[in-house]
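Note that this complex is displayed minus one protein chain, with the remaining chains in position.
When the chains are written out, they are named A and B in that same order, and each has its own residue count from 1.
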Amino acid sequence: MKSVEPALAEDTALEAKPSAGGNPVWLVLKERRSALLGLFIVAFFVLLALVGPTLAPYSPTVPSGPVYAPPSAQHLLGTDGSGVDVLSEMMYGGRTSLIVGFAAALVAMIVGGGIGLTAGYAGGGTDVALMRITDYFLVIPDLVLMIVVATVFGPSLSHVILVIGLLLWTTTARIVRAQVKSVRERVYVRRARSLGASHRRIVFQHILPQVAPLLIATTVLTIAYAIFDESALAFLGVGVPGVSWGTMLEHAFERTAMTEGAWWAFVPPGLAIGLVVVGCYLMGQAIEDALNPRLRVAHLSIHSWRIRRRPTADLEPVEGTA
Amino acid sequence: MSLLAVEDLHVWFDLPHGGRLHAVQGVDFGVDAGERLGLVGESGCGKTTALLALMGLLPPSAEVDGRVVVDGQEILRGGEDSMRPRRWTDVAMIFQGAMNAFNPVKTVGAQIVEPMEFHGIASGSEAKTRAGELLNLVGIPPAAAERYPHEFSGGMRQRAAIAMALACDPKVLLADEPTTALDVMVQAQILQLLVSLTHDLGLAVILVTHDLPLVTQVCDRAVVMYAGRIAEAGPVDTLFHDPRHPYTRLLFEATPDLTGDVEVVSIPGAPPRLDRELVGCPFEPRCDRAFDPCKVTTPALIPVAANHRAACHLNDDRAAVS
Partner (left out) sequence: MSAVVGERLLDVHDLVVRYPIRRGLLGAIRREPRRHVSAVDGVSLSVGPGEMLAVVGESGCGKTSTAQAILRMVESESGTIEVQGRDVTHLGASDLRPIRRSMQMVYQDPYESLDPRFRVRRAIEEPMVIHGIGGSAAARERLVLEALERVDLSPPDLFVDRYPHELSGGQRQRVAIAASLVLDPKLLLADEPVSMLDVSVRAGILTLLDRLRREGDMGVLMITHDLSTAAHFADRIAVMYLGRIVEEGPARQVIRDPLHPYTKALLSVVPKRDPRDRSEPQILRGETPNPIDLPSGCRFHPRCPVAEDRCRTIDPELHAPGDGGGEHRAACVLV
C-alpha cells in the first residue's frame, strides 16, 4: 500500500485564501486607505480628548476675552458668545462627546451582542421573544424617547450614556443574531456538540470569535451614531451638563453667532462632530465590507477580461494555421 | 476543421496581492458536431477556466491569449465585442450548480424565454412556444413552463437549465460538472439526455468533470488536464487501456470500480502552484515513473499514436528506443 499525500502536499497553497491568519480587522485597516483615514481621524480626536485639557490655553467655562472675538494670536479659534476661548472649549468638550460616544456604543455592544447571541444560539421561543422586544425598540422614535428620558431622569453623563446606548443596541442585536444563527449550524459547531462540549464552551470557543469582527464593525458604526445623538441632545438642551461639542453648538445658536458672523463659534464643533462621525463610519464600513464578500461585485463590473496584446506578432502577416 | 477549435489558449489571473497565476498554459483541442469531448483533471487544473475563456466570461483580472475558432471564424481575439454576439447562440454553457441559479420568483418558462428575447431569436408567443418545445426536448412536460423553480425537483431543474442553455440554438454546449450535486439515478438520466442531444441535434458537447468514469461512459474522446496543460488527449478507450501519461493511469487507479478487485491508490502530493514558473514536468513530483529529464525539461504534447497525444518524457524514450 502506498503512503498517501505526506509532506509533499506542502505545495498545495493553490486553493488557500491569501491571508486568513491574522486578525481580520487589522488586515482591513492595513489594506484600505479609507479605513486608515478613518482610524487616523478618530485617533486624532481621541488623542485630543486625552491630552487636550492639559494643553488648553484657557478655562473652558470662564470668559477670557471679549464676546465673539475673531481668531487671533491670543485666541486661535476666537471666543464664543460669553467670551470663552473656543479652542479650550473644543479640547475639553471633545472629552465629553467622545466619552458618551464610546461608552454608549459599549453599552449597545454589550446589550445588543448579548441579546443577539442569546437569541441566535438558543433559537426557538427565546429567539422569537427577544426579537419581538428588539422590534419594539426598533420602532420607537429615538430622539423623542431620548428627550423624554433625559428630561425625566435629569441630565447627567451616565443617564445620557445609558439612554443612547439602550436605543442603539437593536441593530447590533439583529446583526449578531443572524450571524450566530449561521455559525451555529456550521459543521464544526455541530461536531463540538456531538463531542459533548458544553454550551459555554461552544459559545465562547467557537461562536463568539467568529462573530467578534462583525460585532466590532457594528460597534464602530454605533460610535458615530452615539456621538451624533449626544450632540443632538446637547443642542436641544437636555444633554450632559458642562462643555461638549453639542453644547457649544447650542450656545452659538442661542447667542446668534450666525447673524453676528462669528463662524468660529460653530464651525469647529460642527466640523469635529462631522469628522469623527465620518471617521467611525469609514472604519466600520470598511470592516463590514471586508467581512461580507457579497458586497463586493467585481464580477458584475462593466470591465471585462482582456486579450493579451502581442507586441509585434500582430503586425507581421499571420502564418496560416493548418 | 473542427466545429470548435481552441488553439494555444492561455489564461492569466492578476492576483490581488501582486503576482500572476498562469491558470491555462497553452491548451488546444477541438470538437466536432455530434461529438462528446471530456475535459478531466483535479480541481485547480484549469478546466473550468478554459471553458469560461471559450464563453468570454472571465473576470476583469483575467488576461487571455490564443485562438478560439467556431465554424471557421475566430472569436476570441476581438475581445468581448466579438464574443458577445456568439455567446449562447454559438457556444452555450451549463454552469456548475446551474440548477440552483434560477430566479425563484419567475416561472421557469419566463426564464427560458429571456435569453431568446435578449438575442432576438424569438419573442412573445413564439418564444413561449419555443420554451415549451425546449422543455419537451429535455423531458419535461411543456405545461411545466408555468411553474416556479421550487416546484421542480433537482433533476428537473437541471434539465430546465439545459433547456435554457439550448434556448438560442447553440452549436456547442459546454457542461461544467453537470451532475455533481445529483443522485446516481438522476445523473444517469441527465447523461442520457446529453447523449441524445448530440444525436438528435448534432450538438457538440464538452463535458468538464473530475469523475473519470463519467467521461469514459459518455464521451468519445477526452482531454486530461494537469496544472493548466494537457497531459494526454485521445479516444477514451485508448486512455483507459493504453494510457501514455502516468497521470492518466494514476487517475484511473485512484477511482474505485464496482468490481472491487483492483486496489485503489491515491496519487501522492497535490498539483503545483501556478503563480510561479514551473521547471520540468509539472507532474514530476507526484509521478511514479519520473526520471532525470523530467526535472529539467517540460515535455511537449506530442502525437504518440493516431488521434492520441501525450506530454511525457517516457514517450521520447520509447521513440528513441524503437
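Simple rule for what comes next: contacts are C-beta pairs under 8 Å (C-beta built on N, C-alpha and C of every residue); 3 or more make two chains touch, one makes a residue touch a chain.
Every value quoted in this text rests on a predicted model; they were computed, and no experiment measured them.
Participant: Hey, which of B:Gly155, B:Pro178, B:Pro272 or B:Pro299 is the one touching the hidden chain?
Facilitator: Touches the omitted chain: B:Gly155.
Participant: Of the residues listed, B:Gly34, B:Gly97 or B:Pro213, which one is in contact with the missing chain?
Facilitator: Among B:Gly34, B:Gly97 or B:Pro213, only B:Pro213 touches the chain that is not shown.
Participant: Which listed residue, A:Ala73, A:Val144 or A:Leu195, touches the chain dropped from view?
Facilitator: Only one listed residue reaches the unshown chain, and that is A:Leu195.
Participant: Among B:Val223, B:Val236 or B:Cys312, choose the residue that contacts the chain missing from this document, as touch is defined above.
Facilitator: Considering all chains, including the one not shown, the answer is B:Val236.
Participant: So that we can see where the missing chain sits, which residues of chain B does it touch?
Facilitator: Spelled out for chain B, the touching residues are 42-43, 153-155, 183-189, 192, 210-214, 216-218, 236-237, 240-241, 250-252, 254-260, 264-267, 270.
Participant: Considering the entire assembly, which residues of chain A contact the chain that has been omitted?
Facilitator: Chain A touches the chain not shown through residues 1, 3-7, 9-10, 12-13, 15-17, 20-21, 186-188, 190-198, 201, 205-206, 209-210.
Operating definition for what follows: only the chains that are shown with their structure count from here on.
Participant: Averaging only over C-alpha atoms, locate the centres of chain A and chain B and give their separation in whole Å.
Facilitator: Spacing between the chain centres: roughly 47 Å.
Participant: Which part of chain B faces chain A closely enough to touch in the complex?
Facilitator: Residues 7, 10, 12, 15-17, 43-44, 53, 56, 58-65, 67, 76-77, 79-80, 263, 265-274, 285-286 of chain B touch chain A in their complex.
Participant: Provide the residue numbers of chain A that touch chain B in the complex, in ascending order.
Facilitator: The touching residues are 1-6, 8-9, 11-15, 18-19, 298-299, 301, 303-308, 310, 321.
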